[in-house]
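One chain of protein is taken out of this complex; the other chains stay put.
Per-chain residue numbering starts at 1, and chain names A and B are given in the order in which the chains are listed.
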Amino acid sequence: MKRLALSATAILVSAVVFLIPFGFIALTAVKDRRQAALLDFSWPRQFRFVENFAEVVKARDYMLIIAFINSTILTVCSVAVMVVFAAMVGFVLQRRVSRWTGLINFLVLSGLIIPPAVVPTIWVLQSLGLFRTMPGLILIEVAFGMSFSILLFRAFVATIPRELDEAATIDGAGPMRLFARVIFPLLRSVAITVIVVQSVVVFNDFTNPLYFLPGDQNATVQLTLYNFQSQYSTQYNLLFMNMLLITVPPLVMFMFFNRRIVAGLTAGSLKG
Amino acid sequence: MLTLSPRRIAAVAAVTISALVLSACSPGSLGSSDPNAATTLSFLADNSETSMKIAEGLAKDFSAKNPSITIKVETRPQGGEGDNVVKTRLSTGDMTDIFMYNSGSLFQALKPEQNLVALGDQAFAGNLDAAFKTTVTAGGQLYGVPFGGATGGGILYNKAVYQRLSLQVPKTWTEFMANNAKIKAAGIAPVIQTYQDTWTSQLLILADFHNVSAVQPDFADRYTKNQAKYANTPAAARGFQKLQEVFDAGYLTKDFASTKLENGVKHLADGTGAHYPMLTFAVGTIVTNNPDKVGDIGFFAQPGDDAAKLGLTVWEPAGVYIPKTTTGAKLDAAKKFLAFVASKEGCDSTAKAFTPSGPFLVKGCALPSNVPGAIKDMQPYFDSGANSPALEFLSPVKGPALEHICVEVGSGIRKAADAAALYDQDVKKQAQQLGLPGW
Partner (left out) sequence: MSNTRKARRRTAPSPYPYWFYLPAAVVYAVLFLVPTFASFYFSLTRWSLFDYQFIGLDNFVLFFQEPALVKGFFNTILYAVTTSGLKVILGLPLAVLLTSRIVARGYLRSVVFFPVLVSTIGVGITFTVLMNPEQGLFNRSLAAVGIQGPGWLTDPSWALLSVALVDVWKGVGLATLIYIAGIVSIPQEYFEAARVDGAGAFGGFRHIILPLARPATVTVVILSLIGGLRSFDLIWAMTRGGPGFTSDVIASVIYKQYQAGFYGLSTAGNVILFLVVTAIVVPLFRYLNRGEVEQ
């Protein structure tokens, strides 16, 4: 009974706190341009869901679709690379404490603190021949997301007992097998967290594609929002419809991964 | 089940690599030109609705006249982010073949002599309005042609309210304040302000510039040389005082701190606000959002203290420029395009694309007769020559914090004299950044 009451309260509170703002976005997305400009909670005079949807998708030669494709490629590639690299670093960083550990920790933290310098980065990319290429942008996202991922992995490797490492090493496992067969599977929940969070970050990234892979055919998803904003007249209905359209896929992806985290709970660990 | 076995990792890696290979081909393979047939030029414009419509209209009409040249329009954000994109692309040698960008002080910040193609030798150079030419000239060389028409800065007003209260268009600031008092007595907010869009707070100060140069013609020059400041030039400081006056008298709309420009325009159109200090660009917003009320809106220049010296402060349009990285056949094609833009056909194309915000600055171009009344109200100031470019077009010195300082004055947080002094301090950074002598 207590469980039901708690659930009911949670659902109610969540609706008020989280769904009302979402409701505003959804309401504005289906209004016509003039009513949307009022920016209030009025009920739409006409329901223009299909028209607004079509207009947003067609804007600037179907920029939204190209943007989705680009953002997806960028996200999948960079997150896959990031997770593997960062897990390797986090693992060794936590296990092997040496005189370099302090410096490496500092360098990792600085990645979170210092914003990237755009123009020198462009110079580096140009000298490597990676400027204005998708692989170049993928590597940029990997570099900028590294700190967050390393931090998370390092923190969670601490929860894996060293006895497991020793058991595996005694059995003759080399570092690669130790990492791939023993450690990485135990980092499932944090790996999923990193995947989810970094996917959101990269998918919603606006400035990096703007500077490192410019051009309309290279547009990413956040950039499409600027099609409807202007100093003198913002088309709020299309802007919010665009926002809905670019929020929904990550939400779906999150709900999919969400079940995996639950699976982690019931599967437990391989200890004991 | 998501098991993270090594086989799975290998699979993911394989997918990644193949995606990388694929993606190395896909973006960028669109928009490539066939060298045998036509020349394709890329044209970078900001992504506001206005600029997009004008740019695409020009591209289409030009290609109709010159079938062997295609213009492809690319977008960039507006505002500060757009400034950075333009500067970054120019400095890394990665700019499109043609691009549009502000004229005046922002144009100077692009280091034109280093980065842009000089156009003084072109035939169309003689067609351009003299005042406009000064805003796209550096080191004595011309670098751009106008994109769109001029914009006026002054007071948009609701003619229906004026008629109802039997008011006359004010010719001095005192008359303006007297009108405001009567409007307030009738229960309507006299002056609309929209500080949620911070840049709109600057209008009362900036649109006052004609009145400043009427009293002190060499102010812009001395200002650039750090010989005159806002704080110690009474005519200039008057602008800040005017903003404080309307706040102190309680003439502002009640929601001034939380409204955006579009709501301010709506106040004006509905008649819940009588005056809106604004650029005539906003008339286009009224045409889009409240087309049935456009006939009620009029425009007059911001009055000074002397009726005889009344005149309009003009904002010059953006310019179209060619970066030095455009060469050979593309350079010739680009120059042809600029010639088109600076011609009567170009003006007609622009007027067709979007409601003009003011007269064109190319000789031989006239405003179409169906422009809204508020735009027509600007014509007398041009016919009589009673107009000056805004300060940012006569001097490269403009501080970045002006809009925030104006919000403070207009909200009663800071007094006018203090604000003028603060702004003088702010522009020092800009002047030093530009390496101007005397600062």
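One rule holds in what follows: a residue touches a chain if its C-beta (ideal position, glycine included) is under 8 Å from a C-beta of that chain, and two chains touch if they have at least 3 such contacts.
Remember, it's a predicted structure, so these values are computed and weren't measured experimentally.
A.B. asks: Using the touch definition up top, pick the residue from A:Val56, A:Leu151 or A:Leu238 that touches the left-out chain.
C.D. replies: Candidates A:Val56, A:Leu151 or A:Leu238; residue touching the omitted chain: A:Leu151.
A.B. asks: In the complete assembly, which of A:Val30, A:Met63, A:Met134 or A:Met243 touches the absent chain?
C.D. replies: In the complete complex, the chain left out is touched by residue A:Met243.
A.B. asks: If the hidden chain were put back, which residues of chain A would touch it?
C.D. replies: So the residues of chain A touching the missing chain come out as 3-4, 6-8, 10-11, 14-15, 17-22, 24-25, 39-41, 85-86, 88-89, 91-93, 95-96, 104-107, 109-117, 119-121, 123-125, 128, 139-140, 142-144, 146, 148, 150-152, 155-156, 158-162, 165, 168-169, 173-175, 178-179, 189-190, 192-193, 196-197, 200, 204, 222, 225, 229, 236, 239-240, 243, 246-247, 250-251, 254-255, 258-259, 261-262, 264-265, 268-269, 271-272.
A.B. asks: On chain B, what residues meet the omitted chain?
C.D. replies: Against the missing chain, chain B presents residues 79-81, 83-84, 87-88, 90-91, 109-111, 114-115, 195-196, 198, 254-255, 257-258, 400-401, 404-405, 407-408, 411, 413-414, 422, 425, 429-430, 432-433, 435.
As a working rule, only the chains that are shown with their structure count from here on.
A.B. asks: Compute the distance, rounded to whole Å, between the mean C-alpha positions of chain A and chain B.
C.D. replies: That pair's centroid distance is 36 Å.
A.B. asks: With touch defined as at the start, can you tell me which chain A residues reach chain B in the complex?
C.D. replies: Checking each residue of chain A against chain B gives 33-34, 37-39, 60, 69-70, 73, 76-77, 80-81, 84, 118-119, 122-123, 126, 131-135, 138, 180-181, 184-185, 187-188, 191-192, 210-211, 213-218, 226-227, 230-235, 260, 263.
A.B. asks: Name, in rising order, each residue of chain B that touches chain A in their complex.
C.D. replies: Those in contact with chain A are residues 1-6, 9, 12-13, 15-16, 19-20, 22-24, 26-28, 30-31, 47-50, 74-79, 81, 84-85, 88-89, 91-92, 94, 197, 199, 260-263, 266, 281-282, 284-285, 288-290.
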